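Notes for the one structure printed next.
Of the protein chains in this complex, one is absent; all others appear in place.
Up next is chain A:
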Amino acid sequence: MIKPAAAFIALCVLASCQNAEELKSGQYFAEGYQLYTANCSNCHQPDGKGMSNLYPPLAGSKKLADRSGVACIIRNGMKGTILVNGKEFNRPMPANAKLTEIEIAEIVSYVSMKWGKDSLYTPITYVQNALQNCKPD
């Protein structure tokens, strides 16, 4: 009785439940995690909680809802004061000219699935479009 049920669930996960979108989200998440660890976590920390009053948290930040804005900040860095979770931060964030569009898409996917409300990945076309329309600093 138990065995056929388990087999059915496994089949469901493999075949029907996990569609292409979810598979791709998993890939972007995994790649994004690596890139986040290498490029972002020094300051924003592996748990996304930031560091004291020096570097703002990503976890719980409303800024994550604007994925185009997040892509632009990753590419161009930012200056000036930013209000995150009720706290002011004003240290400059450096630009990341070396990151490619696909890498930025993977990082945006990771942070918005991990700490934002997204359950699916952010496609590269979305990021390309966003980067073309970044507001000047």
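Keep this in mind: a contact is a pair of C-beta atoms (placed from the backbone, for glycine too) under 8 Å apart; a residue touches a chain by one contact, two chains touch by 3 or more; residues count from 1.
Following the convention adopted for this analysis, contacts and distances are computed from a predicted model.
The protein name that UniProt records for the chain not on display, among "Electron transfer flavoprotein subunit beta/FixA family protein", "ATP synthase subunit b", "SCO family protein" or "Membrane protein", is "SCO family protein". Per the touch definition above, the residue from A:Q34, A:N53 or A:T100 contacting the chain not shown is A:N53. Which of A:N42, A:T100 or A:T125 touches the hidden chain is settled by the complete complex: it is A:N42.
Mapped onto chain A, contacts with the missing chain fall at residues 42-43, 45, 51-55, 91-92, 94.
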